[in-house]
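To start, the structure itself, in structure tokens.
Excluded from the complex is one protein chain; the other protein chains are retained at their positions.
And then subunit A:
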Amino acid sequence: MAALYEGYTLCGLAPAQNQSNSGVLGVEAERDSDHVVVTDSTRSVTLYKVSDQKPLSSWTVKQGQTLTCSAVYNPQTKEYVAVSDGKVIRIWKQEHLLLDQAFKATVSADVWRVHCVAGGEPVVLFKRGAVRLLDALLSAPQQPIEEVLAQEESIRWSTNIVTESQQFAIFTTEQKGDHFLYLQRLNPNTLQRYRLEREEPGLSPLSFSASYRDKHIRLLYLYPNGHVYQSVVSERGLVTDEGGQAFPLPRSLLLSLPVGEGLLEAASAQALDEAHIAVVGVPHPSAGSGKDFLCIWNTNFQTLQAGKEIAGKIYGQLWSFWNKLFIPHGKTLSVIPYECPKSSLASALGKMRQVKTEGELEQICSTATTFDTAPVEEVQREVDLLLSRTDIQDLQPSLGQLASTLVSRTLQDPAFYTPSSLAQLVHTRCLCHSVCPDLVLLALERKDYFLCQLCLQFFPDIPEAITCACLKAFISLEPDGVSFMETLIARERGPDGLLNGFSPTSAAEYRSDGLGGGGTRAQQDEEMTSPPPEQICPVGLHKAVLLNEVLQTAYSDSFLLPHLKDLSSQQVVLFLQYLQFLYLKYSQDAFPQTHGLRSPSLSQILDWVCVLLDAHFTVLVMTPEAKGLLVNLHSFVKSQVRLVSELGKIEGSLQELNKMTAKKDVGQYSIEIIELF
């Protein structure tokens, strides 16, 4: 579940008099996640250390000059690049105290913006659409700059994207109400022009955001009516350059945000990852029509993941670097950390939790890195440490991450396996199948049936295929197989002490659940001999415990049925025998649930009998050894049906009796006393 954390102020702003402009020209990333360069719309560039909320350096152009594009940091040369008065490119380093002493070069056309991202060279985009690499431009500053755009066309937004093989300058333009997307490849230079589909007449996109993923450039744009569209352009692109011809740009509606009354005015949408976008300046769906909210939406599930009210005027500006959102609002520039864990349906539907502080997050992240390399003992120690915390429920998303890290390492490294840690993680009830989908199969593969049992018990979302795989594995267990017993006993002894350390109640529960009576043969025998001879359990106690767990998982008939067909006829007969045993036992004992033992309900047993018969009816009819079983089942069910129908009749009569006594009989004439107050 994505979350927005407590924000803090990076710096104050001096918004323009009419308040339409925040006074921030741009915020750009600097060397690492804790530094940003803020360019204000007049004359100064300031370097901030974000976590300290403190300026480290500041540079100002002379009175009379203005900065026309936000300063960018070139990590390769550790230089800053900015443009003043449209044509003067300035380059300086952090040790330069005065901007005027730094390098200056005047170019022959107005610059729109300089872009620089890690891994790419700085790119200069001119107002009329021409693009140059900074180095190439500076080698001949006065070189002629061509006009790419048409007469009345002007740039609205631009960015720069570096992929594995290519660097792109991307910008959008507007010409008489039409919007175009330009994709400029650098080295070799090719230009593609796309026409954006028109929204309702008169509506122009409020904001753009571009990202690169899976060899495609994704453009996200927000319209004043709250529609958020995504257009996807392949990195390779079409190899055509019929000058000026614009391809229609296909788009898909990602989200239709609530806009409240009227249209959005100052709003912005930023893609955070493949599934999340941050939107500012849009009403919160459950908080009236006020538009001063910052929200994170999940585009896959169309759910609102987190929301935060932003005080003061919102200017429709939003930047995000390294899990931090930068928002100018009112007279401040705020930093709001966020988190977008990989979304699963379970977490998308889960409750919002925002209580974690950054420190805790870091601890978990460091734990996760430990898991990648550390030996089993250390991992176990780390997990113990983590689970000893009291706010364990609040760490739900991170625990999922930890578990999946463990699972993926175990899958890669056959020698590595931390059964008790995994069991402890499962026991927190913070995990579910969709968070770490490989866990159950891993446990099956490592014959860790105890973990399987825990997963079946605690995961609400195990797919039917996995349930069936468990069932198959459990049925075909050699009941007295040495390995099986050893596994179980070792499991019982091994984690016991550790489990007691963190949660004595749940540990006790698990003992009684799974293995309480099963540790020794003596107890098992006792259990086996207690019922009358005609109800001898067809499977051993351990197997029964595991099968019971399968019986209690949630499933849907139509999904379960095809997987059930994979069972062999012997397995089916055995399972059916066991189900019949359970059913008979239930029908005879009034309240068969032994204390502490998790047992399936009568209706669960019947449902399984039905679905099993559905799946294998023809096979069972053909199987000679199943015949007796089926005949028994039939006669028993028949007698039960007769009994139930008789009971129904009795119930009907008794109900009638009840109705009759309830009605007060008033005769034809009576004298009563009533009191009015």
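Methods note: a residue touches a chain if its C-beta (ideal position, glycine included) is under 8 Å from a C-beta of that chain, and two chains touch if they have at least 3 such contacts; residues count from 1.
Everything below uses one rule, namely that contacts and distances are computed from a predicted model.
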Review point. Which of "UTP4 small subunit processome component", "Isocitrate dehydrogenase [NAD] subunit, mitochondrial", "Protein YIPF" or "Kynurenine--oxoglutarate transaminase 3" is the UniProt protein name of the chain not shown?
Key: "UTP4 small subunit processome component"
Review point. Thinking of the whole complex, not just what is shown, which of A:E377, A:D413 or A:E675 touches the missing chain?
Key: A:E675
Exercise for review: Can you list, in ascending order, the subunit A residues touching the missing chain?
Suggested key: 648-649, 652, 666-677
